[in-house]
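The other protein chains are all here in position, but one chain of the complex has been omitted.
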Amino acid sequence: MRKLLIANRGEIAVRIVRACREMGISPVAVYSECDRAAAHVRMSDEAYAIGPSAPRESYLRIDRLIDAAAQSGADAVHPGYGFLAENADFAAAVRDAGLTFIGPTPEAIATMGSKTAARAAAIRAGVPVVPGSETALDARVSDAELVSLAASIGYPVLVKAVAGGGGRGMRTVHAPADLAAAVRAARSEAGTAFGDSTVYLERRLVRPRHIEVQLLGDLHGTVLPFVERECSIQRRHQKVVEETPSPVVSPALRARMTSAAAAVAKTVGYTNAGTIEFLLDEDGRFYFLEMNTRLQVEHPITEMVTAQDLVHWQIRIARGEPLDLDPAALLAPHGHAIECRIYAEDPDNNFLPSPGRIVSLRTPDGPGIRDDSAASAGLDVPIFYDPLISKLVAWAGSRPLAIARMRRALGEYLVTGIKTTVPFFTWLLAQPEFVEGRFHTTYLDEVLASRAGRPFVESSDEVEDVAAIAAAIHTALSAPANGSHGNGRAAAGRWKTDARLEGLR
Amino acid sequence: MRKLLIANRGEIAVRIVRACREMGISPVAVYSECDRAAAHVRMSDEAYAIGPSAPRESYLRIDRLIDAAAQSGADAVHPGYGFLAENADFAAAVRDAGLTFIGPTPEAIATMGSKTAARAAAIRAGVPVVPGSETALDARVSDAELVSLAASIGYPVLVKAVAGGGGRGMRTVHAPADLAAAVRAARSEAGTAFGDSTVYLERRLVRPRHIEVQLLGDLHGTVLPFVERECSIQRRHQKVVEETPSPVVSPALRARMTSAAAAVAKTVGYTNAGTIEFLLDEDGRFYFLEMNTRLQVEHPITEMVTAQDLVHWQIRIARGEPLDLDPAALLAPHGHAIECRIYAEDPDNNFLPSPGRIVSLRTPDGPGIRDDSAASAGLDVPIFYDPLISKLVAWAGSRPLAIARMRRALGEYLVTGIKTTVPFFTWLLAQPEFVEGRFHTTYLDEVLASRAGRPFVESSDEVEDVAAIAAAIHTALSAPANGSHGNGRAAAGRWKTDARLEGLR
Amino acid sequence: MHYEVEIGGRLRRIDITRSGDDFAVAIDGRTRQITATRIDAHQWSLLVSAPGKSDTPGRRVTYDVAISVDPAGALTVHVGSTPVAVIVNGRRRWGPGDKRHDGAGAGSGPQRVAAPMPGKVVRVLVAQGEVVRARQPLVVVEAMKMENELRAGRDGTVSEIHAREGVSVEAGALLIVIQ
Partner (left out) sequence: MHYEVEIGGRLRRIDITRSGDDFAVAIDGRTRQITATRIDAHQWSLLVSAPGKSDTPGRRVTYDVAISVDPAGALTVHVGSTPVAVIVNGRRRWGPGDKRHDGAGAGSGPQRVAAPMPGKVVRVLVAQGEVVRARQPLVVVEAMKMENELRAGRDGTVSEIHAREGVSVEAGALLIVIQ
């Protein structure tokens, strides 16, 4: 493998570029119109335009991606996450073009991409699943049948899209009377979002935690699980903070959950990187929820506590290398790691997206801090894609220190020009429930509802005085006579350099 | 401990600010004239001017540092490294002012700061020392006595300043005829540099490695050693690359070296952070070289493989907390870490310092990369201090991957406006001797001499074509009519923002 | 020079006297000594003396400050990493924000709810003439892979509805007006 096309953008494309560089593989970028000067393009060796900014005209165009691979002479394709990462047709198209797909087989993607087929696989592996309907419910299932099915599962029930993800096509129903409407709404949303309107029903557990197990499977039948990730801090079913190890998983429970995860993967002959998601109830029972047949957004925290590089392993597995790792070491976390997903959203305005140009950017660094990002000052966060700015990871010897370090890093993080979720995380990481590890998948939605939009930053009188003084001084010294140059010593020096360069003509 | 004054500048001051933030301690900065807007000032809670830019008028002024501590109400002082970090008078002045000194006692600093007293301590602890003179040699020692002493030690001999460090006041002598002149030169250099012109003689080992052991000692008599650091890559006795673990130290040798280091420290009742430096000869015998009674520049690599925070521990020890760590874990490195000291020097011009304004700065990030730095675009690397730009650390599961990762990170590192040693490291990390771990303390000087100034970057025709094209396009588009604004889309957008702000008046 | 700076509904009156990098700043009558060093077009390093009656008169507090116009056109001062929205001399919107929505913020006059980004109207949740409460969801716009609820900034009555379900809208398109 000498050249690898990255069928993605943003921070995950940058992440894959870095792995390529470390492995001596030449990274090839693709870009939509608005991404011409994006970080993943600038950092790659080659770059190919694949269409307009809207994803369905570029990053979702299988034909154009295969064309770009051919044009560049790439011999492998990494899908990243999102876009086509869990699209079996794409994996098949890559294979049919004679290229290596860095991921599982199209067959495994198809099986585990169906929530009902995945549930069946878990049951075959002897792993408990959340009580629910064993088959997909299409439009022909009558309302009466739905009510009877729900009664047998027990309320509250969740209506979930078979092809779903990210909380879309999902509804909670507490009483039979609301069931039919919820199913209709979920079908409609799922149809629009995924092109597949079938849904299924599942018992909604009370205050469960979301615990997931990262797996690697090689082409020689070895499947190895990693120490669990705790992903219960979610907003509207979207993960916002992840950490490893979980504050509530004992070594004994870890052994059972990771064995169960490996068993499910082996049942479907799974290869490459994947993740088994579980719900863990308040009594310590866990249930298979679904499998993600790709690299996860939150993979860095696993890397920090195991000293393994998951993207390297994805590539090595695809090249046929065996997983020659000590299984016990993968279950013995070295320290603690936490990830905050920094979004271009306005937390004080109902987390509304806040795309636009980043004016200033200062990212945290120093001990235990990793920032996986594709942002830079002067470039746009486009309106067309997921508004993830960066994945900020803090690693330390213990959970309290990792939290302290993350708070320190958030204090160093400066993004101006757009709104970000930094102030929200600063607030969240100070909450006693978070600090003490007392949370579950609905904790965040509940506490957000109870705050009723109160701002996350309540600045002190002194900070407001300083902001007022700074605004006044800045206004006073930004005289038009100076153009955009200001009066600054530092700035003046830079402009002098420009003037010198201009003298070149 | 609620407020801590940092008696230093640059990356180490920033490093200590970060530890303070993580521990809920308020950091207080001091600054010389040219450092008014330096990173450590901007990141602290309070900042005090202590004089002109020249170190002896500011960062070396004990009186002004103590004054600043009093003015701020700080209850502790951290000296960092360099400047007054190993000055017993400063540690005593801090103690006498009723403040906590984050470091060893003035007595321990004084003892171990004298190379001859430190040798005596090692001999008392039963640790081998390099054959050499047991007493300091002042101006009263006759040339004949010197020649006789050298003959008993064996040539080649090193003439070293008793108060020395960083290769200053040091000379190698191969024959008796050169001895007297070398002693005079070393005394003169040491007198100027350290205010103490006494020297001593030491056998110069052939092709030794520099291996050092980090220690922590608490106030309750516990001394714990950490896995060794390999610091043999030196230019003129200055470390330029450090790594841990050493590629040549076996677990058995590690056990012996770390026990020896702890024994020396216990002999002098050592507390807080310190480092015992050894020379390791080609036959696997090690000799005590000296002790550094402070935090080392290269401490981050130890942190990466042990998940301990050495600055936190310095503060915790000073507060009286016990070292409640598993000693075995500190000797079992998790992965491998390498540090490159990125300097503002021109490697292609005999490593001449290259101070000045940083025009653009892009620092590496992503998996396994830590950048301890105080640099930012638009600010100066002053002429007055050590021209260290950043300490770039790569951590990975294995030494080959850590090297690959460092090379990847160096490729992401962009500093314009000044010269840096990035191209030198890119070259060094590709040398077979480095990759295979076959080096010793004079390896780098030898290979640099053999290269006779050949440039470290030999760019390809294609890269030169691209540079030429870029220079031409840049020149063509930097028309004076546009001022410093260029024609760029991104740039234009920013200036629009400025214009809006100017409208504020 | 005199400025009026409003933050969180509170007006501060500021008078500045400059001498090089040093400023004497009277804020609502209390004078403070400031050293302001410009870092670049957007960033400043401020050293601020302790407030007047402090028992630590020699204290010099350091603040890193960045000033920018956010996508809604509001002026934001970051003090460290803490964003503070400021209104200088009564002006609320700068640059392109002028012709865009007023966000969901409270204010006087009719509230004009506009699309903050291009997207598709998924649901209109209120009817003409309906009485709404502050923070009540009004319309759902799908953009950036998420459904985004736009909410009322204050109590009022829906006087205009321009949003239609299923229709794509540009950034800044007026969706709903509340009197």
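When the chains are written out, they are named A, B and C in that same order, and each has its own residue count from 1.
One rule holds in what follows: a contact is a pair of C-beta atoms (placed from the backbone, for glycine too) under 8 Å apart; a residue touches a chain by one contact, two chains touch by 3 or more.
A quick note: this is a predicted structure, and the numbers were derived from the prediction, not measured.
The chain not shown here makes contact, within the complete complex, with A, B.
Among the residues B:P176, B:P247, B:P353 or B:G437, only B:P353 touches the chain that is left out of the figure. Screening B:P79, B:G164, B:P245 or B:P387 for touch with the missing chain picks out B:P387.
Checked against the hidden chain, the listed residues B:L410, B:L429 or B:L444 yield one contact partner: B:L410. Although one chain is not shown, part of chain A still touches it, namely residues 29, 36-37, 41-48, 71-73, 376-379, 494, 496-498, 500-501, 503-504.
Contact between chain B and the unshown chain involves residues 166, 349-356, 359-360, 383-387, 410-414, 416-419, 422-423, 426, 452-453, 457, 459, 462-477, 484-491, 494.
By definition in this document, only the chains that are shown with their structure count from here on.
Listed by label, the chains that touch chain B and also chain C are A. Mean C-alpha positions place chain A and chain C at a centre distance of 30 Å. Chain A and chain B have CA centres that are 38 Å apart. Residues of chain A in contact with two or more other chains: 359, 411-412, 417, 474-476, 484-485, 490-491, 494.
Across the assembly, chain C contributes residues 37, 39-41, 64, 67-69, 75, 88-89 that each touch 2 or more other chains.
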